[in-house]
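I have placed the structure first, in the form of structure tokens, so that the comments after it can refer back to it.
Left out: one protein chain. Kept in place: all the others.
First chain written, first letter: the chains are A, B, C, D and E, and each begins at residue 1.
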Amino acid sequence: MHRERPYNQIRKTQITPYYLEKHPASVLIEMGHTKVLCAATIEEKTPFFMKNSDVGWITAEYSMLPCSGDGRNNRDTGSHRNGRNMEIQRLIGRCLRTAFNLQYVKDLTVTIDCDVIQSDGGTRTASITGAFVAAMLAFRLRNISSHVCEKKIAAISVGMVHNEILLDLDYQDDSQAQVDCNIVMDEEGRIIEIQGTGEKKPFTLSELDTLLSLGFKGIQELMVLQEQALQTPPPPLCKSF
Amino acid sequence: MHRERPYNQIRKTQITPYYLEKHPASVLIEMGHTKVLCAATIEEKTPFFMKNSDVGWITAEYSMLPCSGDGRNNRDTGSHRNGRNMEIQRLIGRCLRTAFNLQYVKDLTVTIDCDVIQSDGGTRTASITGAFVAAMLAFRLRNISSHVCEKKIAAISVGMVHNEILLDLDYQDDSQAQVDCNIVMDEEGRIIEIQGTGEKKPFTLSELDTLLSLGFKGIQELMVLQEQALQTPPPPLCKSF
Amino acid sequence: MHRERPYNQIRKTQITPYYLEKHPASVLIEMGHTKVLCAATIEEKTPFFMKNSDVGWITAEYSMLPCSGDGRNNRDTGSHRNGRNMEIQRLIGRCLRTAFNLQYVKDLTVTIDCDVIQSDGGTRTASITGAFVAAMLAFRLRNISSHVCEKKIAAISVGMVHNEILLDLDYQDDSQAQVDCNIVMDEEGRIIEIQGTGEKKPFTLSELDTLLSLGFKGIQELMVLQEQALQTPPPPLCKSF
Amino acid sequence: MHRERPYNQIRKTQITPYYLEKHPASVLIEMGHTKVLCAATIEEKTPFFMKNSDVGWITAEYSMLPCSGDGRNNRDTGSHRNGRNMEIQRLIGRCLRTAFNLQYVKDLTVTIDCDVIQSDGGTRTASITGAFVAAMLAFRLRNISSHVCEKKIAAISVGMVHNEILLDLDYQDDSQAQVDCNIVMDEEGRIIEIQGTGEKKPFTLSELDTLLSLGFKGIQELMVLQEQALQTPPPPLCKSF
Amino acid sequence: MHRERPYNQIRKTQITPYYLEKHPASVLIEMGHTKVLCAATIEEKTPFFMKNSDVGWITAEYSMLPCSGDGRNNRDTGSHRNGRNMEIQRLIGRCLRTAFNLQYVKDLTVTIDCDVIQSDGGTRTASITGAFVAAMLAFRLRNISSHVCEKKIAAISVGMVHNEILLDLDYQDDSQAQVDCNIVMDEEGRIIEIQGTGEKKPFTLSELDTLLSLGFKGIQELMVLQEQALQTPPPPLCKSF
Partner (left out) sequence: MHRERPYNQIRKTQITPYYLEKHPASVLIEMGHTKVLCAATIEEKTPFFMKNSDVGWITAEYSMLPCSGDGRNNRDTGSHRNGRNMEIQRLIGRCLRTAFNLQYVKDLTVTIDCDVIQSDGGTRTASITGAFVAAMLAFRLRNISSHVCEKKIAAISVGMVHNEILLDLDYQDDSQAQVDCNIVMDEEGRIIEIQGTGEKKPFTLSELDTLLSLGFKGIQELMVLQEQALQTPPPPLCKSF
């Protein structure tokens, strides 16, 4: 049995703020062997579908380095965009837009790049958890009012493996999962987004309730780490930008 | 108030089997003004990642005609694939693969094309409901054992509009929805897939339970219509292919 | 012998105006098993090469649904555009621009989408015949002067199969044709466009004359059906747009 | 009046065989200021749709150098293929396949590249006329039986400008043309392909007959030049390939 | 031994100015069997990264015709741009921008198209040598001050084959080269750009010095030919543009 953690324990997690010296609105989030670099950029532009609007826009991009997992994956260049990547970055963007009040970023576009350096399961949920912190750093470094944050969000996966309920699936868990569920919640345990799939076994409403309660436990622990990262003072020469 | 249906009633729905004379494994599913043409094709090939496997493959493609909705949308040609379309067709394919036992389509690829002729909300769930019937017709016309079907599936949307719970959102409902949830279930009400998003209002576990129960009511009604379509005898000259 | 029609008879043809409830400037044209959905959209924009011009623009797009014919064809997505589709949509646009006086659509772009639902030969000529009606509906719904129409146009195919001259080739005729000729004419039998190819047998000027006269017979019959469709009153709630 | 030629005279035309020293199955065809380089390549392969066939394949590619005309045109790279180019190269390939018996090129693909060095109208017809010679050279250099040629073909444009009938339109003629007609014929004046468009004035059958007769006069003159080019002995070191 | 030239002699070279009648700012440069058509176009636009700048822009495009070499190469269309072509056109553009003072082309973009008609080695250096002349012709035809030219540039290849040093490698030399070095210099022998690669044998600084001195000899000879081309008066009807 590869999994030594109890069923209800998240992997060892670390969120390092100001990770990139030249782009301080960035964090490295590590959950076990999964490592994602999240960097937020604020630009004075808005997409064409937001022209003449009184709110700004938040979007995300998600990509995996070719050697981030076992073996090697082709880069997502050329004309055939990777459907999984597009699905994940749409999810990240949607969640971030729920967390923040877009009136505070009028005439601006916030782009959150989530690049997977090493992948061992749970990269989309780690991306959301890290992206929230990176966006907060970007707002602070640009002196945008803290009221921009309407709710705190974090994300975790839950699932069922061999008929047992598990929190925070790593790659090996995930590849055997009967049920796989990604949950994004706010600090009160309300659901921002849920994506659950019973690939190998349909699941009941009662099982779903148990999974969601377990997920909230993990999300609360992640929110403590997010808060610690946000309390870290910026490095000395980090100037607002 | 545009909505005249009770909160717990699906739109007028019709599933027309054998819709295309030259491609009889096809259905037109109409839910209110939403009309989706679902056509299944079985080809003697397997994708490269299934080589030397003892199971076959089921996949889906989803697209909207440019004038299917209000205004006009550009076609999904050229190099920038539409992320929403890719996300939806991945969902359809995943659900269909759960419904069927892929050992019965060894060395084959089943492609379900879901083309939206007219769009008024709920096109992805209508696609899944119609695609299941189209796939069943294709298996039957090719004399594949009925054991290929492991579970029946259908899909419906549920949501919250103005703090009220609604079944089967049309476009106008959807554009005002606080919570939007797409549900795919089997005939026993077990969840195959759930995608819920609290774009304008995070939702509680209790609200989610209510939504899921309401969804199952709609799915049961759709399954009756699926069954009627499958009981319809093929047109006289429709030969197996 | 599959063909039961006399050599000089068109297939059973029906033109249904206002086909899409959400996009009433649309027709379904059915010629035998061939079914094409033609929808016209008028937008307040002009292409870059028409900037500062005192006339507007009419263009067309043509595509076939993947299961419209026998077997299945790949969608025309990705980077390799289908040359046949591009050739056909250029033809449709060119003919439509001849039919209408572009001064009446100054600052506007009219796009005619021709989507083949079922294909059994003659889809490009059916598209032109249907597109003319769809454009007329669009002009009327937008209250553009009826003087926009300079000439009525319709299109038909003629050809030679087994050394015999035939009107309105279906797919089976077409696949055996020695000569294949697509004709677009106005109501006086003058040629708007002719595309003739002697793939299996070069043809003489005298044969061409016979083909063109036969074509005009078919075109006159189609123009009666176009006129009937245009006389049909719009559905009650169809508002100008 | 820019045109000094009589209405029924083609431009000064020259066909230089063996134009490329490193690729001798090539000709430069010059008609007035229009210059097209046509080069034929025979490769031991067949396209996927000709697998297991007892005939080979002939195809063409057509492109214009960016500075071939007035001003500068963007190259046809990137994902938006130029529709006009695709239409023209489909035409060239279709005509060449009519001229030759594909049984003599079994298991081979003949590609004719037609690259416009300078463009002054009539590039598509000059391409066909030159491509026929380039293909003949390629067959001869590879010692393919002369029976491969079933019929000789050449092409010319005819049209109507200011209500007058003209042979071989140059760019200035073409930009004012009411009727523009590209004709491909065999040595007996039979039509291989006709593409006529009445962009500014629909035309009658009688006018079409006159245009076609005039076209045959030009085609006969071009066929003399084709024959002279084919009689030219290859340069000393030109080895079969 | 195929090479009959002494090691320090360039191939027979000819630079024909005003090569295209419809685009007179063009030259054909021939070095042995290598033939490159270089054409300069000046347009009133600047790329987005030069907006609000007080200088203009010079850029280049490089491409080979499919039959320019032995065999046939696919065109650089579609989504996979040819890396070699991009590298070469970046080099040409960079060198040209060094030769000219961009203040004299404020608000303008100069594009130099280098199209290889026949390729026998040294196409990138021939392109640079020809592009310089084409740009000079364009400036003169548009009456831009001759001060735009800050330094004259020309380019040549040098290399080592069978441990011997050679000037101006043709294709056969190049395919056997141990060391291959492309040099761009000004009239005083100063280096504008050097790209040297020891694909089969690393080379010493001392060898590099010898190569560079030999290169300067060739560049001086090319500059005489450039000057002669620039002294050629324009053809009678060539108007400034």
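The working rule: contacts are C-beta pairs under 8 Å (C-beta built on N, C-alpha and C of every residue); 3 or more make two chains touch, one makes a residue touch a chain.
Keep in mind that what you see is a predicted model, and the values were worked out from it rather than measured.
Q: For a quick check of understanding: of A:I10, A:A39, A:A155 or A:L169, which residue touches the chain that isn't displayed?
A: Result: among the candidates, A:A39 touches the missing chain.
Q: Check the options E:V55, E:C149, E:I165 or E:L212 and report the residue that touches the missing chain.
A: E:L212
Q: Decide which residue listed in E:E87, E:D107 or E:E227 touches the omitted chain of the complex.
A: Only one of E:E87, E:D107 or E:E227 touches the chain omitted from view, namely E:E87.
Q: In terms of residues, what is the contact footprint of the unshown chain on chain A?
A: 20-23, 26, 33, 37, 39, 41, 43, 61, 63, 65-72, 75-79, 81, 111, 113, 115, 117-120
Q: Which residues does chain E use to touch the chain missing from this display?
A: 79-81, 83-84, 86-87, 89-90, 94, 97-98, 151, 185-186, 188-199, 202-205, 208-209, 212-213
The rule is short, and it goes like this: only the chains that are shown with their structure count from here on.
Q: Any idea how many Å lie between the Cα centroids of chain C and chain E?
A: Averaging C-alpha atoms per chain gives centres 50 Å apart.
Q: Residues of chain A that touch two or more other chains: which are they?
A: 79-80
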